[in-house]
Every structure is written in C-alpha cells, then in structure tokens.
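Of the protein chains in this complex, all but one are displayed in their positions.
Let's look at subunit A:
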Amino acid sequence: MEMAKANTIRLMSEKMDELLQHWIELHLTNLSLRKDMIGNENLYRQSKDFIEAFVQAADGADLEDINRVEWTSVRKILAEISTNRSRQGYSPSETASYVFTLKEALFRLLQKEYGLQPDILIQETLTISKILDKLGLYTFETYSKAREEVIYRQQQEMLELSTPVIRLWDGILALPLIGTLDSGRTQVVMENLLRGILSTNSDVAILDISGVPTVDTLVAQHIIKTVSAARLMGAECIISGIRPEIAQTIVQLGVDLSMVKTRATLAGALKLALDMRKLTIVQIGKA
C-alpha cells in the first residue's frame, strides 16, 4: 500500500505535463458542446493546481478518508469547480467527468510505466481508483448542493413574483392570488400585504382567490390570520373570487368566515371597497 502510493504519486509529479495535457484533452472531449464556456487557460491552471494539491495531500495523508484536514485544498478546488459548473448549467455527468477523466489519464500513464509489471499495475490502479472515486462522488455532492441552492433561490423569487400587490385606487389594494396557498406562500402574501398597506397608506385590501385551486381548513385559517393582521394595521380586507363549489365546501367543512367580508367577484369587491371609502363611480354622458 505505502509502496503503491509512493509510486503513483511520484509518477504524477514527474509526468505532470504529460498527464495534464492528456487529462484536459479527455475532459474537453466530454464537454464537446461547451468547450467555449471555460477558457482553456483557466482549465489548465485549475487542473495543474488540482494535481499539485493532490500530490501534496496524498504524500502526507492516508488515501482512505478525504474528509481529513490534509485534503482540504483538494476539496476546496473541487468544490469551486462543481459549484461554478452547477450555476452555469453544466449537467451532473459533465461535472463529475472532471475527476473521472483524470482517472482515465492516470491509468494510461500507469499502463505505460508498469505495463510489464502486472502486480504493481493492479495495486497502483486499485489504490488510485478508490481515492479518485471518492473525490468524484464529492464533486457530485457539491454539485447537487449548489443546484439545490439555485432552485431554492428561484423558488423564493417565484414566490415574490407570484404575489403582486396592486394599487387599484387611492387607498385600495388588490392581491390576486394564483396557485396553491401553502404556509410559505401565505407568509409572503401576508408580508407583502402589510408592507403594501403601510407604504401606500391604504385602508382596504382585496384578496382575490379565484386562482386558488383548493380551499381547505388550512387555507381558510391562513386567510383568517391575514385578515386579522391587516385589521391590526387599520385596514379592512375583502375576499373575492370564492367560486360556488368552494363556498359550498367551506360551509360543509364547518369553517366560519363570517368575520370576513366576502364577494363572489373582483368587481363586486371593488364596488364594496369604493363604498367603504365613500367613493362612487358616475357615468358622465353617454357611453
């Protein structure tokens, strides 16, 4: 084991240039569609850093546990590569191929060096395989983690985008709600509404739920909470867009919405809102 380790590591630094060139070639073939996306200069430098860090780590530590402190700089380089690629939209296999093509390049190097000594060749191959597989998996993990972060951020942005607060009239806000009203979404709706009430100095808000597919007791509870919070800030809410089938279902569920002003349509709600603000719309002349 010790012997094998020393052999491969020595070979890696002695034949660094040959290894690097071969590795990058292999890797670029795997990325055929995206060659343009990474500067080759950059890739070359990064890969050189990687091999140097690898040699240094492997020299001082055991090859079993890549979580040890000796492997820190290797992990750091890989994390940087996979995080960047994840954000740039590379596929998982394109990203993982970075480490796996190094394995391929190393095998060829070993083959050339120890082709006539099968015992050593097998030993070397096994040892180096194990550690590179672990690093490959690590790349994959960091890639997924970065991907999850991207998705989470997009979700948050969607939440913001999908709950606009519209100023209908002086002192009258409207919030058209579209989609499932889960707890996270309700939180955003409530925050946007309260902020809107404050910033526009409104005292009536219309929450239109015609785009909400299901109104169960949880959604009803969310609505009641939102209405109560707005009330604490001196604004009255009107719920509009309660479809007939939803009205029937809510009543059978036993939910009491009597403390909430409701209207069937957004137009009806606007009329009520104008009434509440003592405003009226009059026709001037013939249409």
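The rule is short, and it goes like this: a contact is a pair of C-beta atoms (placed from the backbone, for glycine too) under 8 Å apart; a residue touches a chain by one contact, two chains touch by 3 or more; residues count from 1.
The rule is simple: contacts and distances are computed from a predicted model.
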Q: Among "NtaA/DmoA family FMN-dependent monooxygenase", "Spermidine/putrescine import ATP-binding protein PotA", "ABC transporter permease" or "Anti-sigma regulatory factor", go ahead and choose the protein name stored in UniProt for the chain not displayed.
A: "Anti-sigma regulatory factor"
Q.
Can you say which of A:Ala79, A:Ala229 or A:Val255 touches the chain missing from this structure?
A. A:Val255
Q: Sort through A:Asp17, A:Glu41 or A:Glu245 and give me the one touching the missing partner chain.
A: A:Glu245
Q: Taking the full complex into account, find the residue in A:Glu14, A:Asp65, A:Glu80 or A:Asp216 that is in contact with the omitted chain.
A: A:Asp216
Q | Touching residues on subunit A - with respect to the absent chain | A | 180, 182-183, 213-218, 220-221, 244-246, 248-249, 252-255
